[in-house]
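Encoded as structure tokens, the structure appears first; notes follow it.
The other protein chains are all here in position, but one chain of the complex has been omitted.
Right after this comes subunit A.
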Amino acid sequence: MRPLTEEETRALFEKLAKYIGENIQLLVDRPDGSYCFRLHKDRVYYVSERILKVATSIPGDKLVALGTCFGKFTKTQKFRLHVTALDYLAPYAKGFGVAAKSTQDCRKVDPMAIVVFHQADVGEYVRHEETLT
């Protein structure tokens, strides 16, 4: 278990920024507790300080997981986000949509085809009245 290096942190934040934009600082700097990211066997865990301190007493090869797994680093050091991070990303999400076509179809389709449906909740038309055309 170890903290993330500069490059790893950058990769993680770049990925998270695609989903929650600049709200990452709300994850890093929380008012209700001190949380941090730790790397254990190529997986990134988001863990509170209290749990982290307790986890240090478990030997590294016996430790399975701690806190919440946000994702993992692949062999080529790319960061892959996991669904277990959803609980933490959902409150700050930039918006969400549903894919209209499968991944393979998306590649073969013409430039003007619709690929994503943006599903809004009821109040979005009211909230974003000014910005929506």
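Quick note on the criterion: contacts are C-beta pairs under 8 Å (C-beta built on N, C-alpha and C of every residue); 3 or more make two chains touch, one makes a residue touch a chain; residues count from 1.
The rule is simple: contacts and distances are computed from a predicted model.
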Chain not present in the shown complex, as UniProt names it (candidates "Ribosome biogenesis regulatory protein", "GPI-anchor transamidase component GPAA1", "serine C-palmitoyltransferase" or "Trafficking protein particle complex subunit"): "Ribosome biogenesis regulatory protein"
Residue ranges of subunit A at the interface with the undisplayed chain: 1-3, 5-6, 9-10, 13-14, 17, 22, 24-25, 28-29, 34, 36, 38, 49, 52-53, 56
